[in-house]
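Apart from one protein chain that is not included, each protein chain of the complex appears where it belongs.
Up next, subunit A:
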């Protein structure tokens, strides 16, 4: 069964299609958009809100997204902790090879049909509470992130909060360009978390693949 989302509806032109790449965790492939700084950086700044720091106004190097999944924390943690599962829900991840308990090897689709690869290592691991990771020292794609599993209101399941460090080259302009190309990590994170939720709640990844009168498209063709 092919549980990757299949879409029949081409969106945008070929150039855009070629440029769209990268996943949440991978970020923009081919360019070192992520910095390897630890997520704890910046925690010393004054902050009186109870909201996550990723919701801070203005330029923000933290990417964050929370999604509620109607499943117990343990089940979602178990799914995530076996990193090889993530390729099912992350759009541009081709595969993730689990090397050992802490290390995994990521193969991610990049623009133009190529791939980029790196090793990632788990830095924190609290069963059914949180997982944190970062790319290993030698990787040319530097990234770090953490996912927390928080109790939602009774009966509503688990709030899954993904946070990543992101510092685009070129500052605001760089971020804008990334957004135009639909490769902005925040957007990828949003979409990947939606797919995770769909898969865990419904057993499938929602797809609107269906015929159309656009002759250039076959029903099962993917457009990204």
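To be clear about the criterion, a contact is a pair of C-beta atoms (placed from the backbone, for glycine too) under 8 Å apart; a residue touches a chain by one contact, two chains touch by 3 or more; residues count from 1.
By our rule, contacts and distances are computed from a predicted model.
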Given the choices "Glutathione-dependent formaldehyde dehydrogenase", "Nitrite/sulfite reductase", "Multiple sugar transport system permease protein" or "Phosphotransferase", state the protein name listed in UniProt for the chain not shown.
"Glutathione-dependent formaldehyde dehydrogenase"
Per the whole complex, from A:74, A:114, A:136 or A:206 the residue touching the absent chain is A:206
From A:68, A:85, A:103 or A:123, residue that would touch the chain that is not displayed:
A:68
Which residues does subunit A use to touch the chain missing from this display?
1, 3, 5-7, 9, 11, 68, 70, 91, 156-157, 187, 190-192, 194-195, 197-198, 201-215, 218-220, 224
